[in-house]
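Following: one structure in structure tokens, then a few remarks.
All protein chains but one are shown in place.
Entry: subunit A
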């Protein structure tokens, strides 16, 4: 920053980036149309979309990727490294790491998506109600939200899971997944409530809402037909990124031994099982960890692409 010419770059006002496709006058423009036009010219969007499709395929049809049984264990092969036979090697129990990694995608995506949906439902309803009816309901909901936000995320999850499903217990697959999903959503809803609340407050004072009210529309119609469609954008952006962070959170809780646990197949559990064998069998730890990180990356990138496209400030 010491060379004098740098100032020229410094002062070059960051005008709206020229986006191909915008400014063509012949089509009716809506926010979503604009968004799509921007999105399809972004490389990051296509990269994340391809990765997303790959992970969704893995979750839906794991047999497309591997014909091995993820539960089948050959103890003699315990901790064998990667080979042509087993690309990612074998884990502590002599199970195929590649097969288990592929099958793990399903758990992570189910937990991430369902927990996000529940968060959007809880936080969205609370936020819309708080913003629309304001007054005392707003104060109460905001204070309750603050109480939940007052508990740091990991801490809260550990406390709830540690008591509801202690590390010593062994609940069945569906129960433990449901518990983890509910815990993630219960701790995460206040942030979504804030986002939904501020979006609705902004939309509430627009002329079209006043017009609808003047025409005699009831609260239900105003909320669903007028306010919600216009405050969806920030909620959508936040939820995309949230799926990624919930997938990471699920793995973190499983790692601590209080989230998912066997017989569920998940990346977090695979990592947890091999943390003590980092010297001898790093492959059994790092391959699931790599898939986990790539999956989180997919949703973070997708969220960023959508945010850049939806955020009018950046246009």
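The rule is short, and it goes like this: a residue touches a chain if its C-beta (ideal position, glycine included) is under 8 Å from a C-beta of that chain, and two chains touch if they have at least 3 such contacts; residues count from 1.
Just so we're on the same page, contacts and distances are computed from a predicted model.
Asks: With one chain of the assembly withheld, which option in "Quinol oxidase subunit 4", "Acetolactate synthase small subunit", "Respiratory-chain NADH dehydrogenase 75 Kd subunit signature 2" or "ABC transporter permease" matches that chain's UniProt protein name?
Replies: Missing chain, UniProt protein name: "ABC transporter permease".
Asks: Return the single residue from A:59, A:86, A:222 or A:301 that touches the missing chain.
Replies: A:301
Asks: Just to verify: which one of A:31, A:137, A:159 or A:228 makes contact with the chain not shown?
Replies: Answer from the full complex: A:159 touches the omitted chain.
Asks: Specify the residue from the set A:39, A:199 or A:258 that touches the hidden chain.
Replies: A:258
Asks: Looking at A:151, A:178, A:211 or A:262, which residue reaches the missing chain?
Replies: Of the listed residues, the one touching the omitted chain is A:151.
Asks: What residues on subunit A make contact with the chain left out of this view?
Replies: 1-4, 6-7, 9-11, 13-14, 143-144, 146-148, 150-155, 158-160, 162-164, 166-168, 244, 248, 251-252, 255-258, 271, 275, 278-279, 282, 285-286, 289, 292-294, 296-297, 300-301, 304
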